[in-house]
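In what follows, a structure is listed as structure tokens, so that the remarks can point back to it.
Omission of a single protein chain aside, the complex is shown with its protein chains in their original locations.
Order of writing sets the labels: A, B, C, D and E. Residues in every chain begin at 1.
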Amino acid sequence: MKLIIAVIKPFKLDEVRDALSEVGVQGMTVTEVKGFGRQKGQTEIYRGAEYTTNMVPKIRIETVVPDDLAARVVETVQASATTGSIGDGKIFTIDVGEAVRIRTGETGETAL
Amino acid sequence: MKLIIAVIKPFKLDEVRDALSEVGVQGMTVTEVKGFGRQKGQTEIYRGAEYTTNMVPKIRIETVVPDDLAARVVETVQASATTGSIGDGKIFTIDVGEAVRIRTGETGETAL
Amino acid sequence: MKLIIAVIKPFKLDEVRDALSEVGVQGMTVTEVKGFGRQKGQTEIYRGAEYTTNMVPKIRIETVVPDDLAARVVETVQASATTGSIGDGKIFTIDVGEAVRIRTGETGETAL
Amino acid sequence: MRHAIKLAAAGAATLLAALPAWAANVAEAVTEAAPEAAAAFTPTADMVSKGDTAWMLISAVLVLLMTIPGLALFYGGLVRAKNMLSVLTQVFTICAVVALIWVTYGYSLAFTGGGPFIGGLSKAFLMGVDATTLAATFTNGVYLPEYAFIAFQMTFAMITPALIVGAFAERVKFSALIVFVVAWVTVVYFPIAHMVWYWAGPDFLPAATDDAGLLWAMGALDFAGGTVVHINAGLAGLVGALIIGKRTGYPREPMPPHSLTLAMVGAALLWVGWFGFNAGSNLEANGIAALATINTFVATAAAAIGWLLIEQIAKGKPSLLGGITGAVAGLVAVTPAAGFAAPMGAIVLGFVAAGVCYVFVTAVKSRFGYDDSLDVFGVHFIGGVVGAIGTGVLADPALGGQGFFDYTVAPAVVGAFDMGGQVLTQIKAVATTILWSGVGSAVLYLAIDKTIGLRPSVEDEREGLDLASHGERAYSS
Amino acid sequence: MRHAIKLAAAGAATLLAALPAWAANVAEAVTEAAPEAAAAFTPTADMVSKGDTAWMLISAVLVLLMTIPGLALFYGGLVRAKNMLSVLTQVFTICAVVALIWVTYGYSLAFTGGGPFIGGLSKAFLMGVDATTLAATFTNGVYLPEYAFIAFQMTFAMITPALIVGAFAERVKFSALIVFVVAWVTVVYFPIAHMVWYWAGPDFLPAATDDAGLLWAMGALDFAGGTVVHINAGLAGLVGALIIGKRTGYPREPMPPHSLTLAMVGAALLWVGWFGFNAGSNLEANGIAALATINTFVATAAAAIGWLLIEQIAKGKPSLLGGITGAVAGLVAVTPAAGFAAPMGAIVLGFVAAGVCYVFVTAVKSRFGYDDSLDVFGVHFIGGVVGAIGTGVLADPALGGQGFFDYTVAPAVVGAFDMGGQVLTQIKAVATTILWSGVGSAVLYLAIDKTIGLRPSVEDEREGLDLASHGERAYSS
Partner (left out) sequence: MRHAIKLAAAGAATLLAALPAWAANVAEAVTEAAPEAAAAFTPTADMVSKGDTAWMLISAVLVLLMTIPGLALFYGGLVRAKNMLSVLTQVFTICAVVALIWVTYGYSLAFTGGGPFIGGLSKAFLMGVDATTLAATFTNGVYLPEYAFIAFQMTFAMITPALIVGAFAERVKFSALIVFVVAWVTVVYFPIAHMVWYWAGPDFLPAATDDAGLLWAMGALDFAGGTVVHINAGLAGLVGALIIGKRTGYPREPMPPHSLTLAMVGAALLWVGWFGFNAGSNLEANGIAALATINTFVATAAAAIGWLLIEQIAKGKPSLLGGITGAVAGLVAVTPAAGFAAPMGAIVLGFVAAGVCYVFVTAVKSRFGYDDSLDVFGVHFIGGVVGAIGTGVLADPALGGQGFFDYTVAPAVVGAFDMGGQVLTQIKAVATTILWSGVGSAVLYLAIDKTIGLRPSVEDEREGLDLASHGERAYSS
């Protein structure tokens, strides 16, 4: 199994989720994060105090999928999350040793 | 060392944490996340605009543990987080290459 | 490529980010989390109801870097995040199989 | 040529013309009990002061502010985020429902004659009331537009049941609650309001000395509603909390306030609005209203400081929640005493209320293990009892208090104050309220629980009532 | 020895000395139209009641409270967090800009004579107004300090354009909006206010029977601004929403309110402040002000309950947003009727408004697909029309209403009410407002869109207007 971590633009979340559902992903976990990268954040000014945080709000999706679905998932995220402008985000793939469904105790790919 | 990621129901957090402490887990990091899976979210209606987000609030626990503790930890989470109803969550296990305690610079299992 | 996960004290974020930029890290993703470890949280009392949550606000940084930069990054985080007092946090290193830049579809280290 | 106008002018012109106006909540007395006496006194439009009218209208507005957003935020800030909207919706809906009931039959039941326990239906649907009818004040020859009196008293009927919901916040079914409130104001609130506050008025009482509610006639002093509002609601809250049972997870799971910020805003607005509640209860903008204002400042301040000092001593950390809880306890305690006590007496009352309520909220509650979610019993009931009995002491002119008036003669004269007797009377009034409210509330809760059911499912409770009962989430991004 | 003082005393002493005071918004009539008649009547300082003055000042304050923070929070809570500050800044800035315009030329255009459509500039920069000049009320021989009247009416001019922004929230350029508002109050609001509210006053009209605005002269009844404020703003909102276009992503992407808590606080403050708006519009603290107060309680309550009941029936979950939306619809509907309808009539009006607005907000909007972000059209326009027409029915004395006054004689007398005719007059007033506001607003939007541009870039909209337009973030940690 693979853990796919994708960092995307927040307004793309619905689109990506729908696309993933279509290719057979059954679950994912989503976190609100802040991203630092090539895309720069807006400058904020409060009574003359200027902050350029360089932090941009992003959505982090993590989904564990069977090995054979991994490539498909990465492609799908890439296709559905892209706008072509800077800050579209990244996708990382990591090996997962074991998965368990808490409710049933099932393990492995059937747990996903 | 193994990184155990568990996604659980929010109200189970205290129980799981206490159970993990008992089996010898010394630290963990907790994130508020939203989960998408078999469990469906409530439908929200705002002046006729209906949203079924399919996103359910969950708690994501990550804890890095020595290899020999990993199985025990997974079991403990599974046992303490289960309610038997849909949406109880998942546990994933991932290999960790190295761990460092920032304060002291200690590495490996002593850093945990 | 390696995924470096660092859990640090919140007020150290700017320092760590600047230090990482200097050693060549081009991107990272930051999450507000709560940590449980040796450092104990403050006791909160609300009209006599006492809660010791043991949860301390922390910042979780994740950054994927080329293999040859990994050690340098870990060192840099350790050096810049330390205050010497309990609760300074941890750094974990995990192998990453693949990385994709969503905007361009680039993969591997050029995607970072 | 014909000109349409804002009919605002209609009443005003009529008033100017000094047409025969109707006596308001004394109509009963006039037309039924003692028609020949009525001939002897007819209130006229020139007995109305625009200063008083302005004061009563703004006081009504202040009591609304106190309820929404005040009370709603005070309670809402103290629950978990997932139940925020349920609390707000409950308070808001109670306001609206009771406003409708009030003009339909509530005002009539509370403020017409009929008997010592309850009034009649002669003013149901505000029959016979219009922009020229008048309501008596506490001064001979001083009247208010009856609509102003109705509006002011309406706000009291609105806030009282809203106070109750804090006791079983986070675990009640919305529809069952609303049914309960409709029944409760009818069976519990209107009678008690009638018992404590109804009387013929200073110009009519001499001719009809038994035309008054039970507790009023007994001589109980309750300036702004210690019994009617706070003891009443506080007890109904406790009874509800006991019958509904504890919140799932209580007291094991932590249930910290989701926003002490909002709770503080709510408490501040309670304080702000309470001036309408207490000083407005004087019905005139005069020196006694100013006294009630001062007392509402200093008793509250004393209770807040008292609570903070106790916390400083007991645990070294004075807390915001402690300060605002103390303030509310002080406000509750000074309510019956507002126009009777001298400022220094009010300060003492505030300190005492803080101390006693602190014990109930922190020690007694955990000792007995009931889940009074937001301490409605510990603050409103207990603070109310402290205030009601304290009023019997502090009203004594020997302590700088205002004493009481003998209205059996017109113009009224100052009565001879007997502190021991007055305290006894206060205790009797408290006991009567406890009995009526306790029994009445319990019967209603049980009836509704057996039929509709008071409690949502555990799943709904876990999920949070916002989504489960209202299909909404308080906060999104 | 010379003593400086708080010059507060200046006016007061002058008043005491009963120096010849100037008639306020009737000055035109006095000095131009009929100088000889003026000789016949000169308002004097002793025609001013301190009770009325206190009431009008506090009413002005209440209307400000209604706008900021009231309306700002009601709207702000309903947008996404990234656009929160943009809404707050818009409402706040509109208040400030219009306050300046009002004293510069707005008051003069609205409240001096000149013609049926618009007044003149004789009081531009408040020329000729000082602390001793007086403004007429609706009662013969009763006057207000003109500054009090100016301040009160100023708050109406401030809130009306602020209501509009809800219709195209989350997608308008800040600078363009402010330019629009400046133009809109000048070209649309001041004329309509003049048409509906300007008249010579009860003591002067008999001598100058055509010295009144178009709709006032027509006999249209609008107690507190159903046409001037709500129909006017509601339509301008819709026109703006159509011209600016839908929000990016609407209706595909979810756009839930970022804080229903704050929206509820805003709605509660709207209700609280609306008493200044409605009962203050009576200009005197008397029985009719008290009637308007009662009506503002019960119509609102009825509409809130109405909406909740519809939701209970339609989807099983009565919602907080539903309750507060209903309340606002009730407030809007009762605005023109506040001092005319009897309380039972106001309740009926509230229920009707809830039903009609519910249909527009939930069904009509999605049917036609326009993006009226916060339902300004569905609530303010529709509720305003229901109220304006309903006023023609409910003012009928046969239904307990207040009827209308014939001011062509002094003192004014009650006129003969003709319900059919009155309803027709009301419809004409609504039609006139729709025409003027619709055309005027459309022209202004288009002109500004072609020049400055009304809409920010899609990137700015995605980013959120807070950061893009104001360089700030509403919430940090």
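Following the convention adopted for this analysis, a residue touches a chain if its C-beta (ideal position, glycine included) is under 8 Å from a C-beta of that chain, and two chains touch if they have at least 3 such contacts.
In this text, all values refer to a predicted model and were calculated from it rather than measured experimentally.
Considering the intact complex, the chain excluded from display touches A, C, D, E.
Residue D:58 is the one among D:45, D:58 or D:94 that touches the chain missing from this view. In the complete complex, the hidden chain is touched by one of D:93, D:112, D:160 or D:300, namely D:300.
Within the set D:101, D:288 or D:374, the residue that contacts the chain not displayed is D:288.
Which of D:261, D:366, D:451 or D:477 touches the hidden chain is settled by the complete complex: it is D:261.
If you put the hidden chain back, the residue from D:213, D:323, D:440 or D:471 that touches it is D:323. When the omitted chain is restored, the residue from D:75, D:340, D:377 or D:436 that touches it is D:340.
Listed here are the chain E residues that touch the chain not shown: 1-13, 15-16, 48-54, 56-58, 60-61, 64-65, 68-69, 72-73, 76, 84-85, 88-89, 92-93, 95-97, 99-100, 103, 125-126, 130-133, 145-148, 150-151, 154, 174-175, 262, 469-477. Think of the hidden chain as still there; on chain A it touches residues 44-49, 51, 53.
Where chain D meets the chain that is not shown, the touching residues are 49-52, 54-55, 58, 62, 80-81, 137-142, 202, 205, 209, 212, 216-223, 256-261, 264-265, 268-269, 271-272, 275-276, 279, 281-294, 297-298, 300-302, 304-305, 308, 312, 315, 317-321, 323-324, 327, 339-340, 342-344, 347, 395, 400-408, 411-412, 414-415, 422, 425.
Note that only the chains that are shown with their structure count from here on.
Chains that touch both chain D and chain E: B. Distance between chain centres (mean CA atoms), chain C to chain D: 54 Å. Counting only residues that touch two or more partner chains, chain A has 31-32, 94-95. Counting partner chains per residue, chain E shows two or more touched chains at residues 254, 256-257, 315, 317, 319, 321. Pairs of chains meeting the touch criterion are A-B, A-C, A-E, B-C, B-D, B-E, C-D, D-E.
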